[in-house]
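A single protein chain has been removed from this complex, and every other one stays in its place.
On to chain A.
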Amino acid sequence: MASAAAAASSAPTIWLTGQGLGGRSTRLPFHWRNKKMEQRKTGGRISAKFDLKPPPYPLNALEPHMSKDTLEFHWGKHHRAYVDNLNKQIVGTELGDGKSLEDVVIASYNKGDLLPAFNNAAQAWNHDFFWESMKPGGGGKPSGELLGLIERDFGSFEKFLEEFKAAAATQFGSGWAWLVYKANNRADVANAVNPLPSEKDKSLLVVKTPNAVNPLVWDYSPLLTIDVWEHAYYLDFQNRRPDYISVFMDKLVSWESVSKRLESAKAPAT
C-alpha cells in the first residue's frame, strides 16, 4: 500500500511492498508471460496489469437473442471499466505483484471482509466467464458425462433448468446464478465458510450470488453462469428478467464450454 508519506517526491511513487520484493517465493523471471497478465519492468519497478479479453465471437453474433448494443455497453463499457479500475487499484500493492486474476479475486475476498479491489477483480473474472458461457447458436441440451451428472444430481435436465432459472429469477438485486461442481465438502475452505455443507462431494449444484461474489470463494468450480445485474438484460428485455433467463438457456448457453470446465474441475479432485 502506498503510504501517505510518499507525498514529498515529485514523481508518482509506486513500489511493491517489502514482502513483494525478494522475500516471497513468487520471484518471477523476466521472460515469463502469463496470457492473462502483462508485466513490464519500468525504471526498476515491476507493474502488472490485466487485459480486457474480447468475447470469443463478434459483438453482434448473439443477435437477436442478445443485441449488439448490449454487448457494446456490457463488454465495451461495464466490463472494460472493471478491468481498468482493477488495474488502477492493484498497482503498487501485493495484489498487483503477478497473481492470476483468480488469485486476486480470492485474496481480495478476504474471508468476506472485502478489500476494495474485490468488486472489480471478481466482476472482471465473472464477465470473462460469462462471455465464454455463451455462443452463437447455443442452447439445446448438454450431452455425455455432463448430462449424466445433471440427471444424477437434479433428477432430470428439466428439473435442473427449473432450479437454475428460479435461482436466476430470485436473486434479489444484482448478482449471478451458477452451475458449479463441488469437489470437496470442507466446512472451512480457508477463505470462506462452505455455504452448503450438507451437499455431498463431487456433485453439481445451483447457487446464486449477490453483486460480484462468485463461487470461487467457496472453492467450488464454476461451470456456467448467467449475469442478472440489470445492465445485462435491460436494453433487450427491460424488466422481463424471466424472459431473458429463458432465452439465455434456450438460445445462448454453450454446453461445450460447460463440459470442458467440468473436465478440468474433475481432474484434480481428490
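As a convention for this text, contacts are C-beta pairs under 8 Å (C-beta built on N, C-alpha and C of every residue); 3 or more make two chains touch, one makes a residue touch a chain; residues count from 1.
We adopt the following convention: contacts and distances are computed from a predicted model.
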item: Chain left out of the displayed complex - its UniProt protein name, from "Sorting nexin-7", "Superoxide dismutase (Mn) 1", "Iron-sulfur cluster assembly enzyme ISCU" or "Cytochrome b-245 light chain"; value: "Superoxide dismutase (Mn) 1"
item: Selected residue (touches chain absent from view) among A:N87, A:N120, A:S133 or A:S221; value: A:N120
item: Omitted-chain contact residue, chosen from A:W125, A:Y181 or A:W229; value: A:W229
item: Sites on chain A contacted by the missing partner chain, in the whole complex; value: 1-2, 4, 6-7, 9-14, 73, 77-78, 81-82, 85, 88-89, 91-93, 113-120, 123, 172-174, 211-212, 229-231, 234-235, 238-239
